[in-house]
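Structure first, then comments.
One protein chain omitted, others in place.
Chain IDs A and B follow the sequence of writing; residue 1 opens each chain.
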Amino acid sequence: MVLTADDVKKIAYLARLGIDHQDIESYARDLSNMLDLMKQMGETDTGGVLPMAHPMDQIQRLRVDDVTETNNRDNFQKIAPLVEDGLYLVPKVIE
Amino acid sequence: MHNKSIKEIAKGLRCGDFSSVELTQLFLSRIKQHAQLNCYVTVTEELALKAARQADAKIAQGDTSLLTGIPIAQKDIFCTQGVKTSCGSKMLDNFIAPYNATVVEKLNAAGAVMLGKLNMDEFAMGSSNETSYYGPVKNPWHTNSVPGGSSGGSSAAVAARLSVCATGTDTGGSIRQPAAHCGITGLKPTYGRVSRFGMIAYASSLDQGGPMARSAEDTAILLQAMSGFDPKDSTSLDLPVPDYSAALDKDIKGLKIGLPKEFFGDGLNNDVALVIEKAIEEYKKLGAELKEVSMPNLKLAIPAYYVIAPAECSANLSRFDGVRFGHRCDNPQDLADLYTRSRGEGFGKEVKRRILMGTYALSAGYYDAYYLKAQKIRRLISDDFKKALSEVDVIMGPVAPTTAFGLGEKIDNPIEMYLSDIYTIAINLAGLPAMSLPIGFSEGKPVGLQIIGDYFAEDRLLNIAHQYQMVSDWHRQIPKGFE
Partner (left out) sequence: MENYQENWESVIGLEIHAQLATQSKIFSGASTAYGAEPNTQACAVDLGLPGVLPVLNEQAVSFAVKFGLAIDAEIAPYSVFARKNYFYPDLPKGYQISQFELPIVGNGHLDIDVDGETKRIGITRAHLEEDAGKSLHESFHGMSGIDLNRAGTPLLEIVSEPELRSAKEAVAYMRKMHELVRYLGICDGNMQEGSFRCDANVSVRPKGQQEFGTRAEIKNINSFKFVEKAINHEIERQIELIESGGKVVQETRLYDANKDETRSMRSKEEANDYRYFPDPDLLPVEITEIFKAQIKAQLPELPAAKKQRFTEQYGLDCESAGILTSSRQLSDYFESLVKESLCEAKLCANWITGDLLASLNKTDLDIADSPVSYQRLAGLLIRINDQTISGKIAKQVFELMWQSNSTADEIIDEKGLKQITDTGAIEAIIDRIIAENPGQVEQYLSGKDKVFGFFVGQVMKEMQGKANPAEVNKMLKAKLK
């Protein structure tokens, strides 16, 4: 499997990830090499094998429906790049 | 003073031989003296001295916690309230965490004195500490070599006596491999043993925090304080934590050690193999029995890992978008520009490589071939371990195929770097506990032995490592210039 520069650009946009123009080729090469490495997975028979998402076969614990958090906006917004009137500001959202 | 074990320090503090403030000052000055190792991203001098004063007061009042007044350091992946938590990334260079990770809370509660935050590969992605925004850490044994990664700041700091012990995290070997390369003891616990709350996620189903120290004895004490159920982490295990120190002295006669033939094949450096053989001989002398076991799917661990970990990371790192915290680009033109540029500027090359890989593996049309397939392979690998561990008590083998490689040697060849994680990665996929302990040197660089146990068998691993350390002194070696 070989990824092209165009593939890399598409993936990068999906991930909203700016990448330097001169790096695109090297990403394409690295990713292609990684995909090569993955070929051996395809050669392994996994028929009837259950996918494993977690190391433990545990089930989700449930939390009692209590309000435990209080307003901590000032603290949280101290580390925010841009806020006004308690709102996080971003370039205009167009729907 | 800085070469003492936790127990020795605890005793010294209580006998009045020295105070926690004195000890803390000593470590702070050593950190300054050896700044060229680049172990620390942030040194929290004032906070440390304040905590040391409090510890001294508590000890005077009869406090008995072994960690009270002990200088430790946190990998910069654990959120520390009011202190910069960078995760080794430009993205979080300005991030002052508004809360503590559960591990930090626990160690604070145990009375430990935090000296600062330790350097690491960016977002824990790397095996050499060279992907850090803050520059590489140098191996105290050989300063032209890497300390290993991603917990390279932790391993180098402990080896160079710039902290008594440290926390680390291990997603594919990030505690064990740097511990091996720096000649210290490190343990990756069973997945779920240590809370992940406040530990910045790389690959959530693989990440596990753990202790890094000079000996199994210290490691046991640190693990005791870090472990336990946390209601804030859905994947945290709701099980009692055994007394890890209590198990250390047990006789290991009759211990059945499994040696997977796949761990000793091509790719393992001859010198490293010889050192490992010697250590295993030592275990035979201690009464252990050896048995060959097989891990037929081991070779698939790397491809499976490099699908699963990047896939999870590609989503975990989406929250770094320049809106609520972290790096934001100047003058974004529109939303897409805000995201693309903030993330483009904030993340380094290895992080980007993995985000791209994960995004691709999850995208429409490829999910089954990559992600789902990798999850099935994960089950096969886990089953291999289950089978092997039903025949033997523990599995032993190398941590890494070579000793610490040179700075800059592999950074431009990511695949080669990935392949060096072959012996550690499979353990994360299975979620098993494993540790690394120092067992000798090859050309002046430390070699580590990996011991892999069954789920929740941390006490057994520590016992086995401790018994070796009772009859060897590799863990007492100090790199030159750091005595």
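Everything that follows uses one rule, which is that a residue touches a chain if its C-beta (ideal position, glycine included) is under 8 Å from a C-beta of that chain, and two chains touch if they have at least 3 such contacts.
The model shown is predicted, which means the values in this text are computed figures rather than measured ones.
Residue-wise, the contact with the chain that is not shown comes from B:C87, picked out of B:C87, B:A124, B:L268 or B:A288.
The chain omitted from view is touched by exactly one of B:T42, B:T68, B:S205 or B:T403, namely B:S205. For the options B:Y40, B:F95 or B:F456, the residue in contact with the chain missing from this view is B:F95. Contact with the omitted chain, checked across B:E312, B:D393 or B:D421, is made by B:E312.
In the full complex, chain A makes contact with the omitted chain through residues 13-14, 16, 53-54, 56, 58-69, 71-73, 76-77, 82, 84-95. Against the chain not displayed here, chain B makes contact via residues 78-79, 85, 87, 92, 95, 97-99, 101, 196-201, 203-205, 231-235, 311-312, 314-315, 318-321, 323-326, 335, 339, 359, 362-364, 367, 371.
Keep this in mind: only the chains that are shown with their structure count from here on.
Here chain A touches chain B in the complex through residues 3, 7-8, 11-20, 23, 27, 30-31, 33-34, 37-42, 44, 46, 49-56, 58, 60-61, 63, 72, 75-76, 78-82, 88, 90-93, going by the rule given at the top. Interface residues of chain B facing chain A in the complex, by the touch rule stated above, are 94-96, 98, 190-192, 205, 231, 234-235, 237-238, 297, 299-300, 302-304, 306-307, 314, 318, 321-326, 328, 332-341, 343-345, 347, 349, 352-353, 355-357, 359-360, 363, 369-370, 372-380, 382, 414-415, 418, 429-432, 455.
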